[in-house]
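One chain of protein is taken out of this complex; the other chains stay put.
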Amino acid sequence: MLVTALMIIRLRNLFSVVMLSGVFSLLSAGLFVTLDAVDVAFTEAAVGAGVATVLFLAALAFTGSVEKPPASQPYISVLIMTVLAALLIYGTMDMPPFGDASAPIHQHVAPEYIHGAKTQIGIPNIVSAILASYRGFDTLGETGVIFTAGIGVVLLLRAGVPSRRRGKGEAE
Amino acid sequence: MKHHIILRVGAKLLIPLIMLFALYVQFHGDYGPGGGFQAGVIFAAALILYGLVFGLGELSRVAPLPNVITLMAAGWLLYTGVGFAGLVMGGNYLDYNILWSNPMTGQHLGIFLVELGVGITVVATMLAIYQCFAIHQSNELADDEW
Partner (left out) sequence: MVTDFSFIVAHYNYWAVVVLMTAGLYVVVARGNLIKKIVGLNLFQVSVFMLYISMGKVTGGTAPILTGKPEIFSNPLPHVLILTAIVVGVATTAIGLALAIRINEAYGSIEEDEILAADRAAEQQDACET
């Protein structure tokens, strides 16, 4: 995956960059399956490697498909990124070990939800139970965000307003 | 792309299967991985494939943009409607326990309706976004003297 990320940075042909981002999403979906996150892998594969790539290609049809070479060598950016990476790695020194069952994240709320999904809700898929029932308000807001994004795109590209279409009669 | 026979025949075979799989993921999301979001995206992918292979006109005949925008709102309205049903029946907002006499059945019913609402909104949004991009392109090409 690191190789894919480096190629995305270096390549200037935008078509290849978009394809590589789809490959990156698919690889991360495989990684999610290894980390036992099957719902997340499903969604990431469908959304990242599917719909997002289609939207990128549709947008590329409007704009050009080659990036201009950078005007000056971005040494300052590389320096800042290295410093930032060092700071973040320093920040993760105290994090609990990978896969530790006694980490604080697994102690308080999660066992309640796992128990409640069996006794109170009765649905085998715990993630669906939390998503729709225990954290239902979050999902309400998220659906609102998706709806707002759809409305935003329709308004930006003015596809739903027939009177303003210039020079085109019916949509064919 | 209509005249590429392999694409046409392949798409005709695949699109119903993809839609069926999307419905399976939607309604079986309680028992295995899946749920509203995944099913919505897969169904939208089937419709986008139809639009890519057979042309935007065919897709607009099957799913005209104003209807798709209405569906977007209807899905979210279903979700908030389930919440208000909880209020009306005497509990809290989005309380599923009182939707039925048996609280566990109430939870099942609530989750079923809520995931359906989410799935409908996601399908409609992905389809609307794709159609906006595509219609905009045909607008732009009609304007220039290409």
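Letters A and B mark the chains in the order given here, with residues in each chain numbered from 1 onward.
Note that a residue touches a chain if its C-beta (ideal position, glycine included) is under 8 Å from a C-beta of that chain, and two chains touch if they have at least 3 such contacts.
Nothing here was measured: the structure is a model prediction, and the numbers come from that model.
Although it is not drawn here, the omitted chain touches the following shown chains in the complete assembly: A, B.
Note that of B:Ala22, B:Ala39 or B:Val122, the residue touching the chain absent from this view is B:Val122.
Although one chain is not drawn, its touching partners on chain B can still be listed: residues 31-33, 37, 122, 125, 129, 132-133, 136, 140.
Contact between chain A and the unshown chain involves residues 1-2, 5-6, 8-9, 14, 17-18, 21, 24-25, 28, 31-32, 35-40, 43-44, 47-48, 51-52, 55-56, 58-60, 62-64, 67-68, 70-71, 74, 77-78, 80-82, 84-85, 88-89, 92-93, 95, 97-101, 103, 105-106, 109-110, 113-114, 117-118, 124-127, 130-131, 135, 138-139, 142, 145-146, 148-150, 152-153, 156-157.
Following the convention adopted for this analysis, only the chains that are shown with their structure count from here on.
We define each chain's centre as the mean of its Cα atoms; on that basis chain A and chain B are separated by 19 Å. Chain B makes touch with chain A in their complex at residues 25, 29-35, 37-38, 41-42, 44-45, 48, 56-57, 60, 65-66, 69, 72-73, 75-76, 79-80, 83, 94, 96, 103-104, 107-108, 110-111, 114-115, 117-118, 121-122, 124-126, 128-140, 142-143. On the side of chain A, the complex with chain B involves touching residues 38-39, 41-43, 46-47, 50-51, 54-55, 58-59, 61-62, 120-125, 127-129, 131-133, 136-137, 139-140, 143-144, 146-147, 149-151, 153-154, 156-160, 165-168, 171-172.
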